[in-house]
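Worksheet for the structure shown next.
Apart from one protein chain that is not included, each protein chain of the complex appears where it belongs.
Moving on, here comes subunit A:
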Amino acid sequence: MVRLITHNILACHAKGCTSNNFPLQFQDVSIELREAEFNADFLRGFLPRLEWPALVGAARQLGDTSLPEEQPEMIDDEFLQKLHHVLLEIHVEEGAMVCPNCKHVYPISNGIPNMLLAEHEIG
């Protein structure tokens, strides 16, 4: 159950990998759509924490092009509905996330990403 809200806060944490380590790139993913309860207050509160270009990029990688390239200044209900769908209803079930910098592969199986590092990768 990697949703884009989680993907958007996740950077690579391998040893020495401190720059260009975000966002992780999706690879060979299969997704599932599951409805979630809409909560406008939560979305408004979370919006300032989002890395917008990373979110738009990840959504496009998963085949969703509903979000605009630039974060709109007007936050209306229609926009929040789209954001809700992208952040909380798209679940990546299988595949992998790859660090753009050190190329570490975090496999996703059964919706759970494996974040374990080998001994030499621990910071």
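As a convention for this text, a residue touches a chain if its C-beta (ideal position, glycine included) is under 8 Å from a C-beta of that chain, and two chains touch if they have at least 3 such contacts; residues count from 1.
Following the convention adopted for this analysis, contacts and distances are computed from a predicted model.
**Q** Any idea which of "Ras-related protein Rab-3", "Methyltransferase type 11 domain-containing protein", "Small ribosomal subunit protein mS33" or "Pre-mRNA-splicing factor" UniProt assigns to the chain that's been left out?
**A** From the listed options "Ras-related protein Rab-3", "Methyltransferase type 11 domain-containing protein", "Small ribosomal subunit protein mS33" or "Pre-mRNA-splicing factor", the omitted chain resolves to "Methyltransferase type 11 domain-containing protein".
**Q** In the full complex, which of A:Leu10, A:Val56 or A:Leu83 touches the chain missing from this view?
**A** A:Leu10
**Q** Across the whole complex, list the residues on subunit A that are touched by the chain not included here.
**A** 1-3, 5-6, 8-13, 21-22, 36, 39, 41-42, 45-46, 49, 51, 88, 110-117, 119, 122-123
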